[in-house]
Each structure stands twice: as C-alpha cells, then as structure tokens.
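Before we start, here is the structure in question, set down as structure tokens.
One chain of protein is taken out of this complex; the other chains stay put.
For reference, chains read A, B and C in written order, and residue numbers begin at 1 within each chain.
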Amino acid sequence: MIVTIGIWCAAFLTLAIFSFLYKDNPFYRFAEHLFTGVSAAYWMVVAFWNQIHPNLFGNLWWPDWFLRKWPEFTYVLVDEVHVGGEILPGNALVDGSLSPEVLASAELVNIISPIYYIPLVLGILFFTRLIPKISYLSRWPLAFVMGMAAGLRLYSFLQSNAMMQISSTVNPAPIMGQGFLAWLNFLIVAIGVFTGLIYFYFSKEHKGVFGQLSRVGVLFLMLSFGAAFGYTVMARISLLLGRFQFLGGWLGGIFGN
Amino acid sequence: MLLKRWIPLFILIFVGVMTLISWFVPHDPIGGLGDNFSQFFDIIASFAIILGAANLIKLQGSKIFRRKRNWQYSIVTIVGFIITAVVGINWHITMGVLPEGFNYIAGPHVNQATSPFYWIWWYIFTPLSATMYALLAFYVASASYRAFRARNLEATILLLAGIVVMLGRVPLGQMLTNWMPDAIGFLRIERVADWIYTYPNAAGQRAIMIGIALGVVSTSLRLILGIEKSFLGEE
Amino acid sequence: MKARFARFTALALLLCLTAITVTSALAQDTAPPAPVQEVIAEDNPNDRGHAVLVRWHPSPDDGTTGRVTEYRIYRARCLPGVQPEVAEFERVSICSPALGVGAELDFVDVSDEIENGIPYLYKIETHGSAGVSSTIIDEPVIATAQWFDKSRLTMLIAILIASSVIIYWIQKAQGNTNIYLRPVAGLKAFDEAVGRATEMGQPVLFVPGIMDMDQIETLAGVSILGYVANMTSRYETKLEVPVSRSLVMAHAREVVKESYLSSGRPDLYHDDMIHYLTDDQFAYAAAVDGIMLRDKPAACFYQGKFYAESLILAETGNSIGAIQIAGTASPAQLPFFITACDYTLIGEEFFAASAYLSNDMRHIGSIRGQDSIKMLFMIALAIGTIYVSLACLGVPLPNWLDMSLILDVSGS
Partner (left out) sequence: MNIFARLNELDRRWIFLMIGLSVALPLMFPFSQPVKVSPHVQSVYDALEELPDGSLVLVSFEYGPSTMPEVRPMAKSLLNYLFAHNHKIIVTCLWPDGLFMSREILGEIAVDKYNLEYGADYINLGYKPGNEVVINAIASSFSVTFPVDTRGRTLASYPIMEGIENLTNIDMIFSLSAGFPGTVEWVQYAADPLGIPMSTGCTAVQVTEVVPYVESGQCRGILGGLSGAAEFEQLMVDMGEAEELGAANSGMAAQGVAHMVIVLFIVVGNLAFYVERRRQRKY
C-alpha cells in the first residue's frame, strides 16, 4: 500500500517537473516548492546525523547519566563499554547482547578530544547572526573557513592542476620508441597547452605573433569545449532514459502489462 | 574594533598559514591540522545549515502572512520541510512492522527501509532530483541547436568537435563510417572521436586547469596576506 | 630375443625416469618454500611516525609455479630480555606473491598501535602449498616522526617561488600604476547588463555557484558579487541573490552591505536580497528556475563553482531573454555556459575579474604576478618539448633537463 502510494507520488512529481518544459504551471510550482522544503530538511537531517552527531558530539564530554538515558542516541558517543574486564564497542548499548542489569553496572567510556570545542564554539558564534547587536561575531567562523580554504587550495591546486599537468604533458616515457605519430600527438598537446596559456596571458596586448598564438590557443579551447559537450550528451540522454523507464514501469503497473 | 576586525583577520591569517605549513610538517601536532580543519569546516557548515533553513522558513512564512503572489505554494515548502525534519530527527517514528531482531539505530535509521524518512527520500526526493537532472537531455539539445552554428572559425571548430564526438559514441553513429576499409580505419568516426578526446581536448583542458591553478594560488595568497578582506566590512 | 630385451630395458628405464621425476617433484612439493631474502624493516620516512616500512626480496621459490601463495607480515613489541623467537607476534597484513615480476616487495605498516620511539620486531612468513617458512628480522625498528616531509621539497620551492613572484608584483604595483591588462569581453558586458536591467526596470539575478565557502571559486564569485552590487546600488536596480549554502549567505550579506554602504545607498540594502534556498543541487536549480520565470530578471550572473545544474540555469535564463554572463573554474561546465550564455569568463579570467572590476592596484599586481609564473611554466613547457623531441631522436641528454622529472610532484 505504502509502496503503491509512493510510486504514484513519484510518478506525479516526475510529470510535474517535466511539465516545466512546456511552460511554468501550478504543478511545477507545487513540485518545486515541495522539493525546496524537503531537500532543505533532508540535508539538515543528514548533516546532523553524519557530522554533528558522530564527529562533534562523539568527541565532546557528556555526563554518565546522559549516556545511559537514551542509548539509541548515545551509543555512537560511547567508545567503549567495560563489562567485567571485557571491552565492548558502543554498539553493545543497543544490540541486545547485554541485559539491562549488566549494562547498568557496566562502565561507559567516552573518549573526548578537547580540540573539538573549537568548532563547537565557532558553530555557536555563527548563530550570533540572529542577534543584530553582536552579529559581527559571526565573522570569526567565516574567517576560519576562508583561512582554511586558502591554505588547503593553494597547495593542492598548484600541485595537481599546474605542476602535474605540465609534468605529464612533457613526460617522455609514453612517447619514446612509439614512432612518429606518437611524437606528433605529443607535439599537438604541447602546442595546445602552450598557446592556451598565451590566451590566458593578461598583461600583454594580444597583437602580432603573440595575438596569432593566442588565437591558436582559443581554437584548442573551442575544440576541447566541443568535445566535452559531445562527450556529455550521452550521459544526459541516459538520465532521461532512466526517467522514461520509470514512467514506463508505472504505466505498465496500471495497465497490468 | 578588536572583536570586529582584528581578531577575525588574525584567525584568517593564522589558520591559513598553519594549514599551509601542515602540508610540509608531518610531525604532531601540526601534521594533522589540515585534516582537522577540514573536519571543523564540515561541522561549522552543518551548524550553518540550521540557520539557512531558518532563513528559508522565515522568508516563506512572511510570504504567507503578507499574502504575496503565489503564497499558497509557500505552505507546501513549509509543510514539506517540517515533516521531513521531524521524521528525520526523531528516530522512533517507523512505518509498518520492523523486521524481527531489528534494533533502533540512531542516525542510520535514515537508511532503514521502514522509516518514513527513507520513504520520503525514495519516493519524493529521488524522483525530483533525477527528473531535474534529466531535463538536461532536453537542454543539451536546445543549447546545441542554438549555439552550434558555423558563425566563424571558433564556432565551427566547436561544432565539428561536438558532432564527431557525439556520433562516435553510439553504434548508430558508428554505422556511418563502418564501410571504410581497414586501410583508412583511422578515419572511422569513433577513432576520430577518440583522438579528439585524447589529444587536442586534453591540451585545452590542461591550459584551462593551469590557468585556474594560478588564479587559485593568487586569490589564496591575497587572502592569507590579508589583502582580500571584503567580508570584514569597513565600519 | 634381443629386441625383446631392448624393449624391456627401455620400458624399465622409462619407468625409472618417471619414478624419479615424480618423487623429486613430490619431494619438492612437500618441502616448505624457501624463506624471503634481504628483509629490512625501517622507519617509514616523511610521516608523523606510527608507521614502519618493511621491504624484502621474494623467496627464490616465488615464481610462476605458484609454490608461494602469500606472504604474511607479523609485528611484535620488542621487550627487553625476551628472545625474538618467543615474542608475541601479531599478524598485520597479507601480501600477494611477486609471481616472478618485481625485484622487491614492500609493505607499510601504519597503525596507531605502533608507538613512536619504542622498538618493534617484524616477521615474514612465506606460505606455500606445502608449508610455511618464517623469517624474523633480528634488528628492532623504531618509528619516528619527521619535522619536514622531504618528498614535498619540490612543492615547497614551487610555493615559495610563486608566492614571492606574486608578492613582488603586488608591492611593485602599489607604487607604479602602469600595468597593462588586456581587455576581457565578458567584463565589459557587466555594466551593459546591469544598465539594461535598469532600463527595463527588471531585477538582476546573481548566482554565486552551488558550493560552500571552502572553495576558492565561491570566494571569487562573492567578490564579483560585491562589484555587481555596487553597480545595482548606483543604478537603483533590484538585486536578487539566491544561495545554496548558509555560510555563503552570511558572507555575501556582509559583502553586499558593504557595497551599498560605500556607494552611499545603505537605504536600498536589506538582508532578504540574499536568501538561502536549499543545500541540494537540483532543488536549488529548480527553485532558481522558478525565480527566473516569475521575476523575469533582465540580467543573470552565474559566477562561482558549478556542476550539472549550469545548463539548467543557463537555458532557462536564455528562454526568458536575459543577458547572461557566466564565470567559472569548473572545466566540465565551461562548454555549457559557452553555448548558452552571452559571455563567459573562462577559468583564470574568472579569477582575474575581481581585479579588473576593482581597479585595486594590489589586485592588478597579483594578476601581473600570475603572468610571470605563467611565463615560467611556458619556458618549462618549451624546454620539455625540445627535450622529449630530441630524446625521441635518440640524442643523449642529461636528466636534469627532463622537465617531467623536475616538476613531478605526484608523490607529494
């Protein structure tokens, strides 16, 4: 029953989104607004259970009575359960292997990492945006995030997007002894990268030879855009196939085919 | 001024420099800093989602109260949000009978077939996402119809590369050149498509990637040097 | 008679031979495989400790015959006064045989159970179809942490060079205003797009990508938003910024507010111009599509990090006849923006945009610095191309000219 309702619901929403291709209409508006609300809550729930609960709460200190109060919630926070000299994982709180009496006498060990009070404080500071008087405190977590982004990306982009790309462009290993055609292909790639970089050169006027080279670079970029476009079309059509197959299954279910 | 400007600026520069150093110093406690900071970011971003959701509800709510155009649909958003949030956060709500021997598991209840959260994910969220995604099949067609015009040399090259790769990837397209004898087999459309994709395309992509790397390096550097601080306001 | 004898002898010989072969084969199969050779356990370099590198040459029986099935690695804490033979070994890994290829095998034992500064013993068991032979490494090994990761030396030098070049040009630009920047088509169109929206009395839509603040693209996109907000405040045009990340909302509000303040129109600013929709990629795209069709913006800006939703947004924007200017560093999405938008800032142009728009000499200086690094890369590329071409012709060249080795940072 629940499954049947679900399939009808999914089919209705699928058609509602497709109807947008014709024009904006109440069905699309309904689907769009439902989607916004459901997905906002979905990601909030997922963020809570996948990040805040295990990675933040799991590293903080909790009083013993709290850990015992709602085992379905706290077993993730408990790292070890000590029962009569035996060390069990936090799962033991809920997996039914221990009787409540044994659990009551067991010692719950929660390993804490004090360093995790930093994101807790920064996370709470972000909520000061709700209080206009001290809302400037929310700049602290923003500053933290930007600093981290800068330090992280500076290295990784220079490494994998720049150095590695040049190094693999002029790597002789795959070309040596492979004949003239392999060398020609290598040369095409090298020229493409070189002239492409010239196109991105900002502080010199693109005139004369420099301008011609930059134009060659543009041609390489266009070739690459065209190829990437054509390459992606297949995957996009597959997505549509998937939806049509689903609708086909739904219609087949109705007409008993 | 201290709390508004200098402390955030200090945090930015300190965190940026420490993250950068942590790439080179494996020794504790610096070595793990980069990973720790990424983890902290995930936690902060998770907190932030709650504030974002509050903003969404506030805005949709005010639409309803002020009876703005299309306010009825805002009710759908709010109801959808509340139901999903409630069944998602409260792990005691289930639908149907639980399988024998099954224990409640907080959090991963999200993955249990009996939870209404799973139902919402599978019958509402997934078809909506998949259909929005599938709209792209139509849009690639209309975009290519409009833009793939041989206006000039650049556009012609874009057009030809696109068509050749598109045809080379399906048997129906490959049939166009299957008549070619093996001697000129390298001219078959799938071979040409492969060649374009492996060589000239790689060259273009690499040039773009290198350019992007330089852009990222210089933007990051401006941040760490404290030059780019628009988020601090002027006050 | 003679012939019969000869036949008999031949048969006997054949039988004997078979018997010898079979017994020797059996004997070989019942003996355990020969142990591994030249086993070394040492501190794994360039790490935080808690790791040991074990290297060994395969057993002489390790070949294509399948006599060696696997190697098992064991670790034990080295206690004073306890003979290695009786130490309590614990299995840490199973490795597959070399099967005749590869001269040396290795395994890195990474575990928090290994304490830094404490000696450990290692043992390798060679398992075969017919038994086990074990080798204990007598020399205890101590894991230590290093203060500098030597495998990243090239990257350190690269970062130092890149930073000093950019800082040099930033410094130089502050005193000298003569830095030429070539025109970028998409950037000139910014003013035109906002101007047209003003004329038509319709809003400007700005999408700062769908990713969070941990991406530099998002930061660059929000900086560009600052300049667009400056234009809309001066033209008194409505600006609408739907975002998909809460942190981006907070940041964008600070930046836009600052722009409205600096152009003297704080009265036109209100927080709801920048509003959160949802973290979900396609739900966000669906909602922005809705906004486009209902509010009919005359100019749409897409500046930030995008994924598949790029074309959904751009095609819808196109259908309402808006001027569209995209800018992104996502190589996979560039083709779609290029086909569906009026102007697209490609890759590095997108990062350079805020420098162009701000006219801040320090920003422009950093662009000049980027060009200098680019020049270094182009020189490396040219040398590398010549090197490879000559190497293909068989010209012997010194290794230090091989750019692919110098710039190889894959192990970092």
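Brief remarks on what is shown
Just so we're on the same page, a residue touches a chain if its C-beta (ideal position, glycine included) is under 8 Å from a C-beta of that chain, and two chains touch if they have at least 3 such contacts.
For clarity, every value in this text was computed on a predicted model and none was experimentally measured.
Put simply, the missing chain touches A, B, C once the whole complex is considered.
Within the whole complex, the absent chain has one touching residue among B:F24, B:F37 or B:Y133, and that is B:Y133. Contact with the undisplayed chain is limited, among B:I163, B:A203 or B:V217, to B:I163. Of the listed positions B:L3, B:I82 or B:A150, the one in contact with the omitted chain in the full complex is B:A150.
The chain not shown here is touched by just one of A:W8, A:F127 or A:F244, and that residue is A:F244. The chain not shown here is touched by just one of C:N46, C:S93, C:T135 or C:S263, and that residue is C:S93.
On the side of chain A, the interface with the absent chain consists of residues 21-22, 50, 89, 91, 95, 233-235, 237-242, 244-245, 248, using the contact rule stated above. Seen across the whole complex, the unshown chain contacts chain C at 70, 93-97, 319.
Interface residues of chain B facing the missing partner chain: 99, 101-103, 105, 111, 113, 121-122, 126, 129-130, 133, 137-138, 140-142, 144-146, 148-151, 159, 162-163, 166-167, 169-173.
Here is the rule we use: only the chains that are shown with their structure count from here on.
Note on chain placement: the centre of chain B and the centre of chain C lie 17 Å apart, centres being C-alpha means.
For this pair, chain A with chain B, the centres built from the Cα atoms lie 6 Å apart. Contacts with at least two other chains are made by residues 20, 23, 38, 41, 44-45, 48-53, 56, 70, 128-129, 132-133, 135-136, 140, 144, 158, 205, 208-212, 214, 216-217, 219-221, 223, 231-232 of chain B.
Residue positions of chain C with contacts to 2 or more other chains are 155, 159, 162, 212-214, 216, 219, 247, 250-251, 254, 277-280, 282-283, 286, 294, 331, 334, 336, 338-339, 346-349, 352, 367, 370, 374, 377. Within the complex formed with chain B, the chain A residues making contact are 2, 5-7, 9-11, 13-14, 17-18, 20-21, 29-56, 72-73, 75-76, 94-96, 115-116, 118-120, 122-124, 126-127, 129-130, 136-137, 139-155, 157-158, 161-162, 165-166, 169, 185, 188-193, 195-197, 199-200, 217-234, 236-237, 239-240, 242-243, 246. Every residue of chain A that touches chain C in the complex is listed here, in rising order: 17, 20, 24, 28-29, 31-33, 35-36, 38-40, 42-44, 126, 129, 138-139, 141-142, 145-146, 148-150, 152-155, 157-159, 162-164, 166-173, 175-177, 183, 186-187, 190, 193-194, 197-198, 200-206, 221, 225-226, 228-229, 232.
Only residues 46-49, 145-149, 152, 155-156, 159, 162-163, 166-167, 170, 212-214, 216, 219-220, 222-223, 226, 245-247, 249-251, 254-255, 257-258, 261-262, 272, 275-283, 285-286, 294, 308-309, 311-312, 314-315, 318, 329, 331, 334, 336, 338-340, 346-352, 362-363, 366-367, 369-370, 373-374, 377 of chain C touch chain B when the two sit together in their complex.
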